[in-house]
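What you see is the complex with one protein chain gone and the rest in place.
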Amino acid sequence: MFELVKAAATRDVPLGTVKVVEVSGRRIALCNVGGEYFAVDDVCTHDGGPLGSGRLCDGEIECPRHGGRFDIRSGRATVFPAINAIPTYPVSLNEGNVMLSLPEEAGGRNV
Amino acid sequence: MTDRKAIEIAEDGYKWGFHDEAKYLFRTEKGLSRKVVQEIAGIKEEPEWMREMRLRALEVFESKPMPAWGPDLSAVNLDEMYYYARASDRAERDWGDVPDYIRRTFDRLGIPEAERKFLAGVGAQYDSETVYHNIRQELSKQGVIFVDMDTAVREYPDLVRRYFGTIVPPGDNKFSALNSAVWSGGSFIYVPEGARVDVPLQAYFRINAENIGQFERTLIIAEPGSFVHYIEGCTAPIYTSNSLHAAVVEVIVKKGARVRYSTVQNWSTNVYNLVTKRSVAYEDAVIEWVDGNLGSKVTMKYPAIYLMEPGARGEVLSLSFAGRGQHQDAGAKAVHAAPYTNSVITSKSISKDGGRASYRGLVKAYRGAKGIRSSVRCDALLLDEDSRSDTYPTMEIDERDVTISHEASVSKVSEEQLFYLRSRGIDEQEATKMIVNGFVEPVVKELPMEYAVELNRLIELQLEGAIG
Partner (left out) sequence: MLSSVASREQQAIEEISARNDEPYWLLQHRLKASCLYGDMMLPTGQEEEWRRTDLRAANVDGLDLSAEPSIAAAEAPSRDEEGYGGHIVQQDGLTLDRQLTGDIERQGVVFSDLHAAAREQPELFRAHFMTEAVQPIAWKLVALHAALWRGGVFLYAPAGANISVPLHARVGAADAEAIFPHTLVVAEEGSTVTLVEEHDSDESGRHRFGSGVVEILVRRGAAVRYVGAQDWSRRANAFATIRAIVGEEGKLELGLVATGGSISKTNVEVILSAPGASASIAGLFLASGEQHMSYVTLQDHRARSTTSDLLLKSAIKDSAQLVWNGLTRIRRGAGESDANQTSRNLLLGENARVAPIPVLEIEAYDVARCSHGATVSSVDEEQLYYIMSRGLSRREATEAIVDGFFREGLDRLGPVRAHDFIGRVLERRLVAKAA
């Protein structure tokens, strides 16, 4: 059903930053917002831009390609031209590591 | 004065007498920098959040490259421009310095004296200050807000902050980033629930001491069930020494509301007009863009409609006229993000004397947008051998339950039609005018009558080549 995967060490994702990791065939952007960790797909639902290279601002992540934004918690699009929500992944912490719950079927990146 | 001469003069503002800097009340230093942006925010006495947004937008602007597609922008020298200037009562120009081709157009269009001077940036203030004042009083009875954007930021900060930059973020493209950093002027319109504004609101009425629309920022919010028609620009050619215009327009149409936004742009032929216009329409809402592009050296403008909830409808009527040395790169975008939404795009373009008119558009259907209908029709008319026309439509359809169609054609004036009219004793030039008139009619008829009449006359003049 779900597999628990180690994504990164917490010290690799300092406050207010984003780190992109590749786990189980998916590119995921790990975000540290106010000490809390979140994980979203690295690929923007608008035009495939690198969300992980974007800014974190007020609990939202902004895609550098066209400025669309998503709520980091729910994945909901909050600023156009982003429309579809970005997939999010449940995050837990374990012994200084950021753990992700990933659905088990193979997740290749969609073109 | 020959066409070429007129354009040369137009392109080099210094021949006009803009050399005397003392005539400006204030002007930021040349080029764009944090300092310049801070100054702008300071002069306007803006709240912190707006200043921050401007500065961040500057960073985005600097990080983005010029677009790799579309018209040639290589002559745009971003470092040599002044990004903010506060004009005095605009007595800085002499009527005698206004180019002939502009003066002749005013004559032929029958523009009143006072208006001419205003449009040409000459002489005393045009008297529309009074008109504007009266309109504002009427509107406030309905709870409708219609002010310039600077005033809005000061007087309605919460309202502005909620929506500003949420439809067109700074990061959208290089020129929306530029606008977000240095915007000044533009309109703010708020129409409360159920309110219907019967008189079209015109940008013209808004007098402010700022530049004529160099980096205008417009925001329109239509609450559920409301209606407003906004008109910007005018058919008379407007001379401006500012050769880069980058405007942003954001329009939000809520449930059951309707907004019509009409533009007739006739900037002088030294202007690069790069505009981002986007509207979002919710349940059963209607957005209509009527877009007329006559002037400028280069225009890049693609009014967009985002149909977000079932029943939303959008229409774009676009008319472009590309004369000598002009490149009109215009079109429309329709994004269907909800089922049972509808879009119609009609584009008419005319190319003459080597001008180039391009249609560039997008129709996108997200998965789940069932039962949507979209129809796009682009027609281009070439009037002579040197002219050029292109169409670049893109469709991205990810939902099967749709009805999408797109048709385009490029042609010259039909021999048959010409023959028919000439056989009735109408000379070739007259006949061409009639045919062109018929060609643009579907778009022109959607404009308020005074505009339509002026627009028709202007097109006629262009065809005659009488005004270059």
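Side notes on the structure shown:
Note that the chains are named A and B in the order they appear, and that numbering of residues resets to 1 at the start of each chain.
Everything below uses one rule, namely that a contact is a pair of C-beta atoms (placed from the backbone, for glycine too) under 8 Å apart; a residue touches a chain by one contact, two chains touch by 3 or more.
Computed from a prediction, not measured in an experiment: that's the story for all the values here.
Although one chain is not drawn, the whole complex shows that of B:L274, B:L294, B:A338 or B:L382 it is B:L382 that touches it.
Note that of B:N77, B:S140 or B:S411, the residue touching the chain absent from this view is B:S411. Although one chain is not shown, part of chain B still touches it, namely residues 367, 380, 382-412.
Criterion: only the chains that are shown with their structure count from here on.
If each chain is reduced to the centroid of its CA atoms, chain A and chain B end up 38 Å from each other. Taken together, the chain A residues at the contact with chain B in this complex read 62-69, 78-81, 83-84.
Put simply, chain B touches chain A in their complex at residues 60, 63, 165-173, 176, 278, 280, 306, 308, 335, 337, 366.
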